[in-house]
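The complex is shown incomplete by one protein chain, all other protein chains being positioned as in the whole.
Here the chain labels run A and B in written order, and each chain numbers its own residues starting at 1.
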Amino acid sequence: MTNRAEMTRRDILKSGAAASTVTLGPGVTLMAFGGTPAEASSRADAGKRWGLLIDASKCSADCSDCVTACKVENGWGQDMEHGHIDPEQAPEWIRKVTLRDKETGREVSAPVMCQHCEDPPCVDVCPTGASMKRIDGIVQVDKHICIGCRYCMMACPFKARSFVHEAVTDQSVNAPRGKGTVESCNLCAPRIDSGRIPACVEACEKAGHSAILFGDLKDPDSPISKALRDYDTVALRSDLELNAGVRYTNL
Amino acid sequence: MRLVLAFLAVCGLAVGAAADGAGPVVPTATGEPHPATENWRANHMVYMKHDRDLTMRDGVRDLGPEDHEINASLAECFDCHAVKDEAGQEVSFEDERHFCRVCHDYAAVTVDCFMCHRSTPADNTAYRAMATADDPASIEAYLARLSEEMSQ
Partner (left out) sequence: MALEQTIYRELKATAGVWQAAALLGAFLVAAGGAWFYMEHHGHAVTGMNNQIVWGLPHVFAIFLIVAASGALNVASIASVFGNKHYKPMGRFSSLLAITLLVGGLAIVVLDLGRADRLIVAMTSYNFKSIFAWNILLYNGFIAIVAVYLVLQMMRRLDYKWVKLAGLIAFLWRLALTTGTGSIFGWLVARPGYDAAIMAPLFVMMSFAFGLAVFILVLLTLLRLNDRPIGDELLMRMGRLLGIFAAAVLYFTAVQYLTASYAAEHRDMVRFILVEGGIYTLLFWGVQVVLGGLVPMALVFLNPSRSSTLLASILVVIGGFAQVYVIVIGGQAFPLQIFPGYEVIEGFHEGIVNPYTPSIWELMLGLGGVALALFAAGLGAKILRVLPTNLSDANLAAKG
C-alpha cells in the first residue's frame, strides 16, 4: 500500500495490528490510522490528500444543510443570526451559490468553501506562516500565530476566508476561533484526525443528496479518485493552476 | 540603584505575602493528580505550546496512552480543572476564580489562550477517540456505504 512507506515511525510501531488489515485490499486505507480506540493515534499523513468532489446536479437549491452543519460543528454564524453584526462582516466558512449559465440559462446550485489548493496563494502570502497547508493537503489558519493582517484574504481567489470582527465566547471545542484572527474551512480536520468524515459531507448524505463526495485524492482506488477519472470535473479558477482539492462536476 | 532596591523590596513583599498565605490559592482539581505536579506548575506553558503545534500543524490529536498521561488538548485540562460558582456552573475565564486566572492574575502574566479557546469543559467529547467502524460518521463506514452504492 502506498501509505505504508510514508507512515511515521511511531505509527508503524503502533499499528502492528493495523498493518495486517491494511493489506486487506483497496479502499481500506483508513486502517493506517490504527484499528481500535484503545490504540488511538492520529497524525496527518503525507501519503494522503483529502479532497471533495461536489456534484452540482445532486445539490438542491433550497437545501443548505451543509452550511447549517458547518455552523453547528464549528460554532460560527450565530453572530449574524443574533443580528448584531453586519452581514458582510459575519463569518462565512461555507456558502451556497446558485448560478445561471449565461449561454444556456441552466441553473445549478453548489456549496463553496476553502478549495484546499495544492499551491494555496493564502499560504504563499502569509507573513508569519499562520496560513498553512498540512501534509495531507488541508489548508487552514494556525490562529496561534495569526496576526490578523488579512493579506491571505486579499490573496484568496474564492473569498473562502473570513476575519473575526468581534469577540467570540463559548466556542465549539473543536473549532477555537477568536477576534482579530482569520478563519476558514479546515475540512473538519479534528473530525478527519479522529477518523470521521467532514460535517458538511455527513449532512449532505443525511439530507439524501450525497452531492459531496469525500476522500483521498492520492489513493487511485478511492471512490473520489475513480469519480474524478470517470466524470468531467472542474476546479474553480482553474486558470490559476492552483490544483484545488475541491472539485465540481455538472456545474 | 534606587530602582533596583525598590524592585527587590517589592519582590520581598511578594514573597512575604505568599508566606503569609496571601498568595494564590490554587483551586483543587478532581481526578488523578499529575505524576509530577511541580513540574507541571513550572513547565505547563512549554508542554502546551509543544502540543498546540503538534495538534494544529501535524494533526496529532491524541498522543496515545503509552506516550503521555494526557492528550494533546487544552480542552481536557478542564475535565479536572474546572472551578464552579455558587450555582454549580463552571466559571469561564471572565471570572477571576477561573483555574488559570488564579495564578496568572497573581503573577500578572497574560494568558492568550481564551480569546479563541473555550475556557470551560468541552461541549463535545465525541472526537477524543478514534471512530469505530460502526459509527456512521466514520470514514470507514462512509467508504463502505460508497462502495455499496457504486457497486449497485
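Points to keep in mind about this one:
Basically, contacts are C-beta pairs under 8 Å (C-beta built on N, C-alpha and C of every residue); 3 or more make two chains touch, one makes a residue touch a chain.
Values in this document were obtained by computation on a predicted structure and should not be read as measured data.
Of the options A:72, A:153 or A:207, the residue whose C-beta touches the omitted chain is A:153. Here the missing chain is touched by one residue of A:162, A:186 or A:225, and it is A:162. Seen across the whole complex, the unshown chain contacts subunit A at 61, 85-86, 88-92, 95-103, 107, 109, 112, 121, 123-130, 145-151, 153-159, 161-167, 179-182, 236-237, 240.
Note that in this section only the chains that are shown with their structure count from here on.
Inter-chain centre distance (subunit A to subunit B, centres taken as mean C-alpha positions): 27 Å.
Contacts from subunit A toward subunit B in the complex involve residues 14, 27-28, 30, 33-34, 36-44, 132, 134-136, 138, 140, 142-144, 167-174, 176-181, 189-197, 201-202, 205, 210, 213-215, 222-223, 226. Put simply, subunit B touches subunit A in their complex at residues 52-53, 56-65, 75, 92, 94, 115-118, 120, 122-125, 127-132, 135, 137-140, 142-143, 145-147, 149-150.
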